[in-house]
Structures are given as structure tokens and as C-alpha cells.
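Quick one: the structure is below, questions incoming.
Note that one protein chain of the assembly has been removed; the remaining protein chains are unaltered in position.
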Amino acid sequence: MKINKTKRQNSHMQEIWRKLKINKVAMASLIVIIIILFVAAFGTYLAPYHFAEQNYDKVLQYPNKIHLFGTDNFGRDIFSRILYGCKYTVFIGFGATILAAAFGIVLGLLAAYYKKLDNLIMRIMDVFIGMPGMTLLILIIAVLGTDIKIMVLAIAISYTPTFARVTRGAALSVINQEYIEACVAIGANSWRILFKHVLPNSLAPVIVQFTLTAGLSILLGASLSFVGMGVQQPIPEWGLMVSDGRSYLRSDWYMSIIPGLAIILVTTALNYIGDGIRDALDPRLNK
Amino acid sequence: MVKDVLLSVQDLKKYFSTSSGKLHAVDGVTFDIKRGTTLGVVGESGCGKSTLGRVILHLIPRTSGEIIFEEEDISDVSSKRLHELRRYMQIIFQDPFSSLDPRQTVSNIIGEPLSIHKMVRNSEDYIKRVREVMDIVGLARRLENSYPHELDGGRRQRIGIGRALMLNPKFIVCDEPVSALDVSIQAQILNLMQDLQKERQLTYMFITHNLAVVKHISNEIIVMYLGMIVEKAETKELFQNQYHPYTKALISAIPRIKTEKRQERIILKGEITSPINPPDACRFANRCVYAQEKCFCCAPKAEEVTPKHIVACHYAKEINGLN
Partner (left out) sequence: MESSLLKIKNLSVEYTVNKYTAKAVNNLYLEIGHGECVGLVGETGAGKTTSALGIMRLIPDPPGKIISGVIEFEGENLLEVSEKKMRSIRGSMISMIFQDPMTSLNPIMRVGDQIMETILLHENISKVEAAVKAQRMLEMVGIPAERYNEYPHQFSGGMKQRVVIACALVCNPKLLIADEPTTALDVTIQAQVLELIKKLKVEFNTAMLMITHDLGVVRDICDKVNVMYAGSIVESGTVEQVFDYPQHPYTQGLFKSIPDLDTDSERLEPILGMMPDPGNLPQGCAFAPRCSKSIEKCRTERPDIIQLDDGHFVSCFLFSTEEE
């Protein structure tokens, strides 16, 4: 007589979601990001004032009931500018990261699976990693211009090697496992092995890297704007807003600090989600 | 009689290049396996038995020698033909955990061969065939959507066996299939494998270091040492008469459960020599109590000393008082 162990097997996705739900911090961060995405999509319509609307009567007001985050030196409503600028932050951060991940994952998988390509790919990646990030970006932008799409591409190129490295490392340890040998034994071809078996099992570190990189991309985009190499005035990209408030830090701190906090909020939330997803993805944790 | 032979291996060699020289993992192995029988391959770590199994299945490329499967020379087979052949030659692994993709369900793992070889028309057919195999290997249907980590070693090994059986192979390399399992589960899996062999006329190459298990399941046994066969005989014969000094030591080293059969243990001196750039000599000589000058300068050839009993030792007959 067998001991009764009824265990309804959930599908893979449901399992991941269930595990993620238990993680309170990750869930809170997820909510934050969802709000951010919402604002990115609809910020323009939610903003009470136009981002470029200048009002010389209301210059440099502290946060108050009408202007929730105060006004800047041109009398523009900071709250509206935050809402409006959100989509730039999101577009640059996620856009660049998605591109970097796409390039990097493919390169990393190929390097891990095909020994002959390994050296070639990784040495090229090393060249890029060797270049200091900001310098590389400034170089690209100086040559190609400050269009936001160029910014995204440039940041993506900057982070592709990181994804390639992480993917390659994870893939290498997966490829050493016997179940990959088993796939060869049953006749699977290389593509099937790479994308159906190696990639899904290498995802955990890649996902964490994704969220980290998304945060870093946002910071990088903000930094570029801060030094004037990115988005141009009067677009309220958060980094640019921080830069705008530099001279007023002593007296009107809210001009820089509030967009700064917004950047920190998004980056931190992304990190927590990354941790949460990585833990939830590991099928061996929480039996 | 020739039609009876399913697999024939002739002077098979596999060398690996290392920074210190060539590692002779498999060094000139020759044997036949008859259809429907089990060839046991025994030896200790470093003898090359696992490499041998993988080379035969083309999971590792061979260095030289011939592999003949059902009278077809598959030593240098095209990748297209290899893909077809994979249906007939399968492998069961030792570690029931690392040999299963942790992200795939039981059903996916067992049924993958069907998808790869495009042998099902629709998902109903797929599920039906997967369930059939699950029944055959003794896995409850409710485990269809379970993941390997949710199951114990015995069940996981059944998944591995199911996957190997899915395409109805003729030949299966079993690489230590029960070594990682608990004793009471080992018996269950061994019985299953025997039943499957009878029902489907399967041919096994059973690789193990456990002599009690190999005695139980094999018809014929080869004993390997540092990449070479030192002795080959039918099971019963081998356990009654060991002619090679290494085999003698191996069998005497096994702790017995029944006291009546207690015998003096032969303890080997020294350590196993390196498989890298081995000299032309008997590789066992440095540990052998019977070693003479000849043993250190000339590698012995495998010869039949009594009918169907082959030994690779210069002094096999003298040591054992034969002829």
C-alpha cells in the first residue's frame, strides 16, 4: 500500500508565479515597476501641466498643493516633467537592455557550444569590455549624433559583452551535464539542444543580469543626459533634470533630488525583481 | 551464426590529447555481442569502460578501429545515417539526476525522441505513446507532468529507461544504471531491465564496477584495465575460473556476504599506472605478483586459453596450470 502523496502538478509558469508571490519584496518591486510602466505609457495624459510650459510667476517653488514636486527655475511643474520623462527612462533602459540581451545571449550560446567560435567571439567581447563605458558611448554619440535611438543602440553595444559572458558561463556548465549528452544520443540537432535545453537552463543568471543591466542602462542614459551627450533640452529625461538642478542644490534641492530618487526607485525595484525571479526560476529551491 | 551478432567492435581505440601527452582511454578493444544477450563490461576507475560505450554510440568520436552494427560498418558513418541509427542504439546513464533536463516534465523527456524523429502526427498520438512507455517502465500516469527533482532516484532512472526505449532500439549501452540507486531500488530496476530484454529481444552492453550485479545480469563479461581487455569469458566460466592476475584480485577483493565462501584476499600492491603515453608493456605488470621480464617490455596479446575464454597475459597458462 503506497503512502498517499497527492500533489497536483502545476504547470511551470504557475509554479514560478506561485514562488514569486511569496517573496514580498519582489512583489512590491513588481508593483512599482508596473506603475512606472503605466506612467511611461500614459504619463503625457496624466500630467497636469505641459512639460515645457514655463511660468515666470511660479519660479522655484517648493513642493506644494498645486505643484506636488515644486517648480524649476523656468517655472515648469516638476511633477508633470517627472511623469512625462518617465517614458524616456523606460525606453532607454529597457530598450537598450533588450537589445543587449538579444545580441549577448546568442553570442554567448554560440561561444559556449562551438569551441572554434569561442575564442573569436570572446576576444571581440573583451575588446569592448576593455573600453571604459562612458568613453565608448561618448565616442559613438559624438560620431553618430544624439538621437535617442543612437543612445539606445550605443548602450546596448556597451552591455552586450556582459550578457555574452554571463550566458556563456551558465551555458558551459549546462553543456557539461549528462542530459545534453542524452539529447545527442536521441538524435537532437544543435539548434534544438541550444534553444530548447541549454538556454532555458542558463536563464537564471541571465535574468538577474537583465534587471541589473536595465537599472544600469537607465543610469547610463541619465548620465549621458547629465553631461549633455544624451537627450537634449527641454525633454524632461530624469538625468537631464538632475543636471538642471545642479546649481540649485543648496536652496532648491527638490529639482535634482526628486528625479534622482525616481531613478533610484526604478533601479532598486528592478534589482529586487531580478533576485526574486532568479529564486523563483530555480526548480530546485523550495521543494 | 554470423547473423546472430548484433554488434562487432574491432581494435577500437580512443586517445585524448592532453598537455602531457596522449591519453589512451580505449586502446585496441575487440569483441562481439550477440543479439538478445548482455555483455558485461567491468573494471575500475580509469579503465575506459564508460568511454568505450560512448565511442560505440558516436557520442565521442573514435580514434581508430571498426564498429559494425548489424553487419553495417558504421565506423565512419554520415551524420544523416547516424541520425537514423540513433533510433536503434541508445544509452542509459548512471546519474538519474544530471541525465534529465530539470526544466522538462516526465512526459517531455520521455517523448522527446518522438518529436525529434517526427514519429507522431498529433499531440494525442504523442500522449498515447508516452503513456504506453510510462506503463512499461512502471511510472504512474499521474507523474506525467512532474519534474525530475520531485521524484526519487528510482523513478528518475525509470524515466531515463523510458526515454531510451521510446524509439524501440535494438541495442542499449547501460552505463552504471543502478550504481546510484539504493539497494532495494536496484533490484526493482534490474528486474525491469531483464524483463524488457526478454520481451523485446534487447541487446545490452552493461557497464559497471559492481561484480555481483554484472554476474547477475550478463551472459558474457569483459574485464578492462587501463583501456584494454585483460579477460573475456562467459559469466559462469569467469566466476569459476579467473585466469588473469587482475581478475583474480578483483574478484577476491569483493567482500562476501556468506561466510562459507570466504577466501584469502589478494591485495594488489602499488597503484594504477598512468594512461598517458603508456609504454609497450603489460600495463598491469607493476602490480602483478607473477610479473617476469617479458611483461615489462612487451604488451601481451589477447589469446584464447580455453574454449571461448580469452586472456591477455604472457603467462596465463603457466599461472593457472593449463596445458
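Worth pointing out:
Read from first to last, the chains carry the letters A and B; within each, the first residue is number 1.
Here is the rule we go by: a contact is a pair of C-beta atoms (placed from the backbone, for glycine too) under 8 Å apart; a residue touches a chain by one contact, two chains touch by 3 or more.
Worth saying up front: this structure is predicted, and the values here are computed from it rather than measured.
Check B:V213, B:C282 or B:A316 against the missing chain and you find that the one touching it is B:V213.
Within the complete assembly, B:E44 is the residue of B:E44, B:E70, B:E150 or B:E237 that touches the hidden chain. Annotation: of B:R141, B:R256, B:K294 or B:K308, B:R256 touches the absent chain (contact as defined above).
Although one chain is not displayed, chain B still touches it through residues 44-45, 152, 154, 182-188, 190-191, 194, 209, 211-213, 215-217, 239, 249-261, 265, 267-268, 271-272.
Heads up, the rule we're going with is that only the chains that are shown with their structure count from here on.
Rounded to whole angstrom units, the spacing between the C-alpha centres of chain A and chain B is 50. Per the touch definition, chain B reaches chain A in the complex via residues 54, 57, 59, 83, 86-87, 90-91, 93, 95, 98-105, 112-113, 116-117, 144-147, 149-150, 160, 163, 166-167.
Taken together, the chain A residues at the contact with chain B in this complex read 7, 9, 11-12, 177-179, 181-189, 192, 197, 200-201, 283-284, 287.
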